[in-house]
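What follows is one structure encoded as structure tokens, with my remarks underneath.
A single protein chain has been omitted; all remaining protein chains appear in their positions.
Let's look at chain A:
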Amino acid sequence: MDRNIGKKVLLAGLLILLILFTAACSNSDSDAGSTDKENDPKKAKNNELTITFRSGGSTNQGLINWLNDMVIPKFNEENPEVNVQLSPLEVSEGDYFAKVALLLQSEDTAPDIVTEDTFMVNSDASAGYLEALDDRIESWDGWDKVTDTVKKGVIAEDGNIYGVPYNTDTRGLWYNKELLADAGVSVPWEPKNWDDIINAAKAVKETFGDDVVPMWMNSGKATGEATSMQTFEMLLYGTDDPLYDYEEEKWIVKSDGLVDAFKFIDTIYEEGLGPNLSQVLNGQGSSIAYQQLMPEGKLAIGLDGMWQTGNWHENGSAPWPEFEDKLGFAAMPTQDGNDPGTTSMSGGWALSIPAKSDNKDLAWEFIKMASTPEMNLELQLNDRNISPYKEVAENPKYQELPFFEEATSFLENTNFRPAVDKYPNVSTVIQSLVEQVVTDAISPEEAAEQYKVQVTEIVGADKIMEK
């Protein structure tokens, strides 16, 4: 009998606890609504603007500084009641796009402004994640100031505009003048073909042994698009075989260029001219190379983008006052010096409005304010990328920035990634194959074989060709 009473008391106690818990949970919602209205998303939605971009490992520090110091204060002058919130994603480059795709799927999670790499604009637009901006742009006088080639990056296959570009870029070979000179390579270095690069790297290895990494190229899946674009495509577009044939509207899945590009990467690692795999296959690879090794004089050559100077100026993540004297920025040569002699790749980023944003008008006001030549100049002074505005390019303050003359000159022979659906998927195939070649899991020839199989699977057998 006693035990039964004990059980009943226990049961009653548990029930009361349960009720208290549920009450507590539901209370927290309604209380927050009545006492602190600003935190209730439904009531405060028109006063809050969230911006999503990639951060972590000092990525995008220039962009963050610019938003915090320039754009947001100016925006708040005109819209004092609006609370602009930065909502960065601290992920590796490889993960950013998947995270963004997931965020944009729901009204509850979609930010009001998202930074999109232009290669994702087409595919995120066809997924219905982004808002077409055509109507808004029509009644805005700022659009004409944007360079036409850069505009192409934000126009999807349906012909609509899905973002306002805030930068573009070029890529080339960063090199440490002192290290190359000590290794007997003549400076300023002007490699004429791929062999010149390998020979210079070999000379560095012979001179410095294990103390200096001769050549850094992003080579892993974790570095995502940087592996496809800064490494593989910089090589491939120096051969006669690009990724995509615009006339035939087909993907080139078999070519000498593909094999040769994989072979070049393989040679660098086979000959011990690259960094440790634990460094280069790391998601933070780029920071290791350009915030640590290069300033420490432990990296001789790096194939990467011009934005790396953003690390080294006084407000950058790894200030390095001497970088201007210590470094050179050489154009990437074509494979055998074939026409036009040098090559580069250009991409860029844009500000877009998610289709499920609950504050599109305000977001557009913000984008308009951020997308003026004056504002953009401020961004480039911080972030050190190429401006999409003609006016900025002519500004002496911008022209005087170190290495901007070289970087801008690379635009002459630059290439753009195929602006077609499925490029993002093909790009991940490239990343995974490059990593497999680098880790010796497959040979360059096998990589080219697998590229054909996997890309055919992705784009369909009617959209491929061989060369």
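Some notes on this structure:
Definition applied: a contact is a pair of C-beta atoms (placed from the backbone, for glycine too) under 8 Å apart; a residue touches a chain by one contact, two chains touch by 3 or more; residues count from 1.
Keep this in mind: contacts and distances are computed from a predicted model.
Missing chain, UniProt protein name: "Amino acid ABC transporter permease", from among "Fumarate hydratase class I, anaerobic", "GntR family transcriptional regulator", "Amino acid ABC transporter permease" or "Probable chemoreceptor glutamine deamidase CheD".
Only one of the listed residues, A:Leu89, A:Met120 or A:Val259, touches the absent chain: A:Met120.
Considering A:Asn47, A:Thr147, A:Thr207 or A:Asn425, the position touching the chain not shown turns out to be A:Asn425 (whole complex). Here one chain is not drawn; of A:Ala132, A:Leu277, A:Leu401 or A:Met465, the residue touching it is A:Leu277. Checked against the full complex, the candidates A:Tyr129, A:Trp174 or A:Phe262 give a single residue touching the omitted chain, namely A:Tyr129. What chain A contributes to its contact with the hidden chain is residues 94-95, 97-98, 101-102, 120, 123-124, 126-129, 220-222, 276-278, 281, 283, 421-422, 424-425, 428-429, 432, 435-436, 438-442, 450, 453-454, 457.
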